[in-house]
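Omission of a single protein chain aside, the complex is shown with its protein chains in their original locations.
Chain lettering (A, B and C) follows the sequence in which the chains are written, and residue indices restart at 1 in each chain.
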Amino acid sequence: MEYTREELLICAIARMLDGCRNIAVGTASPIPGSAALLVQAISNGAAKASILGSNIHNPFNDGGPELFDRAGQGRVDAFFLGGGQIDGEGNINLVSTGHYPEPDTRFPGSFGSGYLYFTVPRVILFREEHSRRVFVKKVDFISAPGWSPPDVYRPGGPYALITSLCIFIYDKKRHRFRLDGLLPGVTLEEVHDNTGFDFDYPDHIGPVVPPEPDRVDLIRSRIAGEIAETYPKFARDRLGWNG
Amino acid sequence: MEYTREELLICAIARMLDGCRNIAVGTASPIPGSAALLVQAISNGAAKASILGSNIHNPFNDGGPELFDRAGQGRVDAFFLGGGQIDGEGNINLVSTGHYPEPDTRFPGSFGSGYLYFTVPRVILFREEHSRRVFVKKVDFISAPGWSPPDVYRPGGPYALITSLCIFIYDKKRHRFRLDGLLPGVTLEEVHDNTGFDFDYPDHIGPVVPPEPDRVDLIRSRIAGEIAETYPKFARDRLGWNG
Amino acid sequence: MSVPETYLSTDEIASSIPDGALIGVPKEDGGVSMEITRALIRRKARRLRLLTVPVSSIQADMLIGAGCVAEIETSGVSMGEFGYAPHFRRAVENGDILIRDATCPALYAELQASEKGTPFMPLRGILGSDILANRPDWKTIDNPMADGGGDPVVLLPAARPDFAIFHAPFGDRHGNVWVGARRECVLLAHASAETLVTVEEIWDGNLMEDQHMLAGTIPPIYVGAVAYAPRGAWPLSLPGSYERDGEHLKSYLTAAKSKDGFAAYLDRYVFSKEGAA
Partner (left out) sequence: MSVPETYLSTDEIASSIPDGALIGVPKEDGGVSMEITRALIRRKARRLRLLTVPVSSIQADMLIGAGCVAEIETSGVSMGEFGYAPHFRRAVENGDILIRDATCPALYAELQASEKGTPFMPLRGILGSDILANRPDWKTIDNPMADGGGDPVVLLPAARPDFAIFHAPFGDRHGNVWVGARRECVLLAHASAETLVTVEEIWDGNLMEDQHMLAGTIPPIYVGAVAYAPRGAWPLSLPGSYERDGEHLKSYLTAAKSKDGFAAYLDRYVFSKEGAA
């Protein structure tokens, strides 16, 4: 079966969400949102997707604090974060480069990362631009650290990092990323060349598991329409939605 | 003008509420409730009465915590408390007599007293039964203390104590009650005989100021009907309401 | 309007509440599920731990009288203008139940801490009271925000009931429950592990899709089970629907004066399910 890069990533993320009951997706996240809707669709009601900006796919109704409160209680199983910079220990920077508070480049801000990275068990980092500008040795500002000392209450943290080149899995014991799969046509060398931090990798690094055909069908038949409510342009341009 | 004991007390309390903007009245408090409604009526909208149990006289709508939150912010100016026991320092006991937690007599419980006595500037203690059983030397259980050490944040506290015999004013500096006025026909000796704690009194103790005739008219014409919504039996039996 | 298929009976709900459970219940006029209360007595629940939000009346008193309660955390149990709560009073005086005295906003704060998933909530007041002196689980610290130390503040630990139990005006067939402006029920649902609800009426449509109803709705993510129980708060009130039944409350107090009287009351109104007139 032929598939697109988007379908590959959606299915790869969906596998990471296996067993999650409450999956929350923040702003500007159409691919994670599609994955969450896919998991919801195949779960027979066991999994709930909360898509920020959707009027339909939102199990919450009690205002801004509610998602954070539920995460604080351990009721949110998975969330997605990005970063203007991400380093090899999983630290993320959504604030600025250079010397804070007089930065070289200012990003929008940390949003909920300083909390959700601690409280949500599976945080999947999703950053398509795979470059040494983004994946740095050490972030200039820590919006949220990748790991914490043992006396810090922290049920949550990074689970994986997904880019336009590859998928890393985060090793919580070693506080390091391990390369888990390459996207079609990508080489290990290419990943090394574009990554500013050290990472682990096995002797034989394979491709990302191809998407399951029945799930690709589901994406095309149902998920494209569901995500179109929140991201019509993405659904049209990248999932071929013609609703 | 002739007046009843209820009209006398309502007007006496209303004078104590002068200048208050938000007056809250708790459970089982028809006389304080009538006084709060009287102040609201003569304030031209400046004073708001919040009568627990009323569907009309309630400026709040956000559930149980709201009154306490507003009190915590300093937005409630006056409140009323009673007590199974009250002592000469203004300590109140709404929990039990004897040795806690195996009491001789159990009362219902402290309700909001442990908080509102600290946060509401003018707490008026209202306890009609004037006896040595109620007004004791030292309460058996402190639901809320009459005063606190200087390092305790405490904008609130007792302002007066009103009984079926007299009115005391609380001296915040000396932590003692001072007799301020006697109800018609009551003597100083009678107050002494029925009070278990020491209190101050001036050389010449006068009667409680008689009610203002225009306010008595207002009680009979309007307030009786307003309080009847929450306390119909009281309004009928003691204010002569015939709605 | 038919009852949604997913709904349970109140007896099924009561049987899902194990002995020893920590149960959060609203105050008298806050939507008390007297139907689940009666079903708990029918199933002879034992060792329940009650958390009243923040006070209670006949609900706590009946459960105590029927021997269902081991422990109660409360700011007050009273029959209001009708007098003392007789079983509560007797049980505390006799040491038959463990009492954890509180003050209203402290109970809200304990639930708010649970709602936020934060370990404690600070609250002004309470200092120097015997409430605090008898609560080793409540801690006092000097306000870390104050310059120069001092300024003690009480910290209340998070309280997470196993079950929130209440009666709501509406439920729909999508698992939503509408409590309107009774925010203490929303708080209780958020703070508890699971919420069990009886509803007065079935709402035709989806409460989460009605812009006017949305603000007062508790969505299915919090709701463990719903039962249809018209007049389910009786003899208490459901504000907006019916007043409390004062005559019945008086007859309850008369019955509660004696063991036999209370047994006869339970036979008639709980075991035989005789309801409101």
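The working rule: contacts are C-beta pairs under 8 Å (C-beta built on N, C-alpha and C of every residue); 3 or more make two chains touch, one makes a residue touch a chain.
From a predicted model like this one, the values you see are computed outputs, not experimental measurements.
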Left-out chain, listing which of the shown chains it touches: A, B, C
Touch with the omitted chain, as defined above, among A:40, A:119, A:163 or A:195: A:119
Residue of C:98, C:181, C:202 or C:263 touching the missing chain in the full complex: C:181
Candidate in contact with the missing chain, chosen from C:18, C:119, C:149 or C:205: C:119
Residue among A:145, A:158 or A:211 touching the omitted chain: A:145
Hidden partner interface residues of chain C, rising order: 109, 116-124, 139, 141, 143-146, 151, 153, 155, 157, 179-181, 183, 211-216, 240
Residues belonging to chain B that touch the chain removed from view: 22, 48, 59-62, 65-66, 69-75, 119
Those residues of chain A which, in the complete complex, touch the missing chain: 27-28, 53, 55, 61-66, 68-69, 72, 94-96, 100-119, 141-145, 148-149, 151-154
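Going forward, only the chains that are shown with their structure count from here on.
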Cα-centroid distance, chain A relative to chain C, in whole angstrom: 41
Chain B and chain C: spacing of chain centres that average the CA atoms, whole Å: 29
Contacts with 2+ other chains: residues of chain A: none
Where chain C touches two or more other chains, by residue: 186
